[in-house]
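Submitted below is the structure of interest, expressed as structure tokens.
In this view, the complex is presented without one of its protein chains, the others remaining in place.
Should a chain be cited, it is by its letter among A, B and C, assigned in written order, with residues numbered from 1 in that chain.
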Amino acid sequence: MANALGIILFENPSVDVAGLTAHRPMPALSFLGRYRLVDFMISNFSNSGINHIHVHVKEKPRPVYEHLGTGRHYNINSKKGKIRVLYGEVETLNKVYNTDIFSMMSNISFLEEDKNEYVIVSSSYMVYTANFEDLLHTHIGSGADISIISHSTDQAKDKFLHCDTLTLDKDKRVTGLGLNLGKVKTRTISLDTYILKKSLLLKLIKKGYQTSSLYWFNNVIRDELDHLNIRVIPHRGHVFAINSLQAYHQAHMEFLNPVLLRDLFNSNWPILTRTNDSEPTTYCDKAIVSNSIIANGCKISGTVINSVLGRGVVVEEGAVVVNSILLHQTTIGPGIHVEHVVLDKYSSIQHVKELKGSKVNPLYVTKRDSI
Amino acid sequence: MANALGIILFENPSVDVAGLTAHRPMPALSFLGRYRLVDFMISNFSNSGINHIHVHVKEKPRPVYEHLGTGRHYNINSKKGKIRVLYGEVETLNKVYNTDIFSMMSNISFLEEDKNEYVIVSSSYMVYTANFEDLLHTHIGSGADISIISHSTDQAKDKFLHCDTLTLDKDKRVTGLGLNLGKVKTRTISLDTYILKKSLLLKLIKKGYQTSSLYWFNNVIRDELDHLNIRVIPHRGHVFAINSLQAYHQAHMEFLNPVLLRDLFNSNWPILTRTNDSEPTTYCDKAIVSNSIIANGCKISGTVINSVLGRGVVVEEGAVVVNSILLHQTTIGPGIHVEHVVLDKYSSIQHVKELKGSKVNPLYVTKRDSI
Amino acid sequence: MKKNNMVAMILAGGRGTRLEDLTGKIAKPAVHYGGKYRIIDFPLSNCANSGIKIVGVLTQYESVLLNSYVAQDHIWGLDTKESGVYVLPPREKSDGFGLYRGTADAITQNIDFIDSFDPETVLILSGDHIYKMDYDAMYRFHKNNRADVSIAVLEVTLKEASRFGIMNTDQHDQIVEFEEKPKQPKSNLASMGVYIFNWKLLRKTLLDDLTLEKSSHDFGKDIIPALINDGKRLFAYRFKGYWKDVGTIDSLWEANMDLLSTRNELDLSDPSWKIYTQDVNAFPQIIGESADVKNAYVNQGCVVLGQVHNSVLFTNVTIEEGAVVKDCVIMPEAVIRSGAKLERVIVGPHSEVTPQLSKVVKANEPIQLIANGGEHHG
Partner (left out) sequence: MKKNNMVAMILAGGRGTRLEDLTGKIAKPAVHYGGKYRIIDFPLSNCANSGIKIVGVLTQYESVLLNSYVAQDHIWGLDTKESGVYVLPPREKSDGFGLYRGTADAITQNIDFIDSFDPETVLILSGDHIYKMDYDAMYRFHKNNRADVSIAVLEVTLKEASRFGIMNTDQHDQIVEFEEKPKQPKSNLASMGVYIFNWKLLRKTLLDDLTLEKSSHDFGKDIIPALINDGKRLFAYRFKGYWKDVGTIDSLWEANMDLLSTRNELDLSDPSWKIYTQDVNAFPQIIGESADVKNAYVNQGCVVLGQVHNSVLFTNVTIEEGAVVKDCVIMPEAVIRSGAKLERVIVGPHSEVTPQLSKVVKANEPIQLIANGGEHHG
């Protein structure tokens, strides 16, 4: 068991997955047909033996509460551990003041009462797998005050746009914190994941809150670069930053690579989620399905290529679905052709014959829409 | 199994239990040491075979979510039934617009999707026990469009202040809806509990929402008195309207009557709540306890008379507690005398020697206070 | 304790020897069915959906897996404060260990268990039938008829009737005679082995039966005829819908194939009557570029790279590129290797089918079983 509290902060305002995050908070966002984004970080925590978790929610907490429940499905012993959803103990005058620092500050007693020596501060929009028990050991061994989990990429022009970038000195100490504007190919990206002592986190929250009521946690970190020993721990493996509709669509398309899938869905590192008790998926006589990820409860009579289908999706005869993401309980009517489309829950395409977005601009259809 | 959805609306702004409701929403308010107010209505629903329940929360939903959990402890089968906490799907511009009608309106899809034919609309601040399966049969048999559960009292000068009063014609049809200002002794009080068809509720919500964005559900009912057949079903048994600090204190003091206790804690009608796994209570050598209700986990070395103690309360040697309500994890230091006091959670009296309120004005000590 | 309307007792002690190696290590009610379920999920989900709170499961043979499976009562939401699934294997008594000597004896040996809930009625079920049924509706039927016993019946053809226990009824569906597998059936109402008894009456009848030396302690053979003879009010409750007893490899295969039929009567997609089952770790199903999946029922965790026609694939099955699967039932965690060809075969859990194990069964021959894996916990 790792001696750490896991914290999942909400994302800062630069993260915006179009209509998807207007209908629900980021942790509850559907991903890969049967998951929600938060499943990945909570599975990381649970599989690492961390059973005390704080999930901060900016708005609309209901779907997060309902999805997380008692934590039973995440292997969190509900008597000994606890997933706590923290939301709105104190009201802000204006949304702009609802920063992650403010949220931690207004729930500070839960942090103070926690018995763990360390905290892992993370975010739900960064999707990756990591053993935090190992990372915690690395952190303790390094002597750093704070470790930031980092990811080196040479695709920074296309990916991780608007994510924090890190400048390092020779000793892997962080000397600068910037923003990836897509101008340089090679970057060290911050995974918005920090390992530190709880006592230090408490100090930083209070300091940040006093400094400015508009401060976010990464602002506080930047202020401390000269004062504290802040280092990186490089992360190996795939990382997806789901901070825009394009990134959301792109991540799904990348997952259609079988090698990547095998890497991520490793039976020793289960991605845990809540079951919906859906029946298996039915492929009809005329179904043509290729290179796709499909959740349970679907009925497929048409063609599905390079796509991801959520629970209970119906693709009727003659319909063609290509390079698209259909969230749960959506329907594609007979003969309809959709391409590069993201369909939000319960929406139904029955009347337009063709609906096409592009790789750079996937088309988003809103929740419960009928077109 | 009753064919009804149970709805618990939040209380209107006239209900205010001093500091107690500033720290938590009404459903999560501690009651009788080990309960929270909402336990009574949810137990009524569950014991009546109602396993689909909507609980509307005005603000600070966390304690309600955490207390209700999956509903396991209320005997709600989590696969077949569901307790849904409904909160803030749509934001209001101003708190004053956050009426019960607005809350139902912004969560209308959950209501529309529910399969039950009837609804029972209730509130958590009205404490009573009732078999809603029987009341539903009575409602159906009466041919009324809406039944309001009512309570006749001849103590309306002291009790049920600011509650809705009902004027009836000879046939028990409701002809008027007023407010108990304590001027008349005998009154028929509305228990803020309505039985009607779901289809009618949907119509009334939409109508009320269109009429005024400041309308509450009882405003809508009042408007319909002439148009619909609205009747009362009298409730037999004890009723407590917890709508002020005085009423809260008074209800606790009345519960110290053994006859009333036996009536309410009937083993065929369990009041269900979440366990906290506290150890039993320890009475020390010098303890003097009389006519009191005590939760588990207390340590009593002093004197406790006519009082209600929540979980984990400590009464040290020489302390005297009279006519008081000590919420959980509070401490009364050695030699200290408190009388007619309501102590909120985690507060501690260590320095003042004496703390006295009165029956009409009980003294409230705020959460985590130390005096 | 609060009175429960009805306690359900599921007879789940069948050895299911005709299911061959599939039940070598597990009891029949735990056998996999329908892509993700086990057979006993059906009576248990029916109980949950019917509002029943207390379920006793009477197990007998090599049943560690079955016992620990049904003990996870949260699967069916039966883990509330006052509900539960209770596993009831035969107990050590002061006079040594007992076995259940018949369906009725299994209940007799657990009279103390049932008494402790003080129920008005007891529902007796079988653990190895596939069907969706509202026992609460049957309970209301029972009450409305002021019945002593209600027996769920299925209308079968007169030809089939000789394979069942047959209820002969009057015009009000009151049972006047019971015949076990009659050669000349007088009615087409076959007992489904689903009974509601008034507990006081059943209790007395069971204790009386215990003293009868010649009794086989069986509901159909002994208890029901005795109650009819005693002039009790027994009623036949007509059930409409899909019902299947899966006692053989062929019927297990057929029951799975029924799910692929366009007139799939069982309809597992109805959100108001879900069948609940263990939530096994699995990613969504992955259909590869080379896959050809048609007329198939596929569960999560499957990776399909080969050809799958007219088949049911259970959790975490892998069909490698170049494998051909037709008219098959492939149970959880099985792997069909590249080059293997299967037709009209059931592949057992955790089995591996290499090209050498290819098996193509002709249409008029009995379904074959390949089982070279084992069953696991959890």
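The criterion applied here is as follows: a residue touches a chain if its C-beta (ideal position, glycine included) is under 8 Å from a C-beta of that chain, and two chains touch if they have at least 3 such contacts.
From a predicted model like this one, the values you see are computed outputs, not experimental measurements.
Chemist: Tell me which residue among C:L88, C:I223 or C:I275 touches the hidden chain in the full complex.
Modeler: Of all options in C:L88, C:I223 or C:I275, contact with the hidden chain holds for C:L88.
Chemist: Identify the residue among B:I189, B:L245 or B:A295 that touches the chain left out of the display.
Modeler: Only one of B:I189, B:L245 or B:A295 touches the chain omitted from view, namely B:A295.
Chemist: For the full complex, which residue in C:Y33, C:W76, C:F117 or C:F314 touches the chain that was left out?
Modeler: C:F117
Chemist: Using the document's contact rule, name the residues of chain B that touch the chain not shown here.
Modeler: Given the touch definition above, chain B has residues 32-34, 72-73, 258, 261, 265, 267, 270-272, 275, 277-287, 289-297, 299, 304, 308, 312 touching the missing chain.
Chemist: Touching the hidden chain in the full complex, which residues of chain A are there? Just list them.
Modeler: So the residues of chain A touching the unseen chain are 1, 47, 49, 51, 71-81, 115, 267-268, 270, 272.
Chemist: Touching the absent chain: which residues on chain C qualify?
Modeler: Residues 1, 54, 60-64, 67-68, 71-74, 79, 81-82, 84-93, 97, 99, 110, 112-113, 116-117, 279, 281, 376-378 of chain C touch the chain that is not shown.
The rule is simple: only the chains that are shown with their structure count from here on.
Chemist: Could you grab the centroid distance between chain A and chain B? Build each centroid from C-alpha atoms only and quote it in angstrom.
Modeler: 39
Chemist: Round to the nearest whole Å and give the separation of the Cα centres of chain B and chain C.
Modeler: 45
Chemist: Can you list the residues of chain B that touch 2 or more other chains?
Modeler: Within chain B, residues 79 contact more than one other chain.
Chemist: Can you list every residue of chain C that touches 2 or more other chains, as numbers and ranges?
Modeler: Residue numbers touching two or more other chains: 74, 274, 276.
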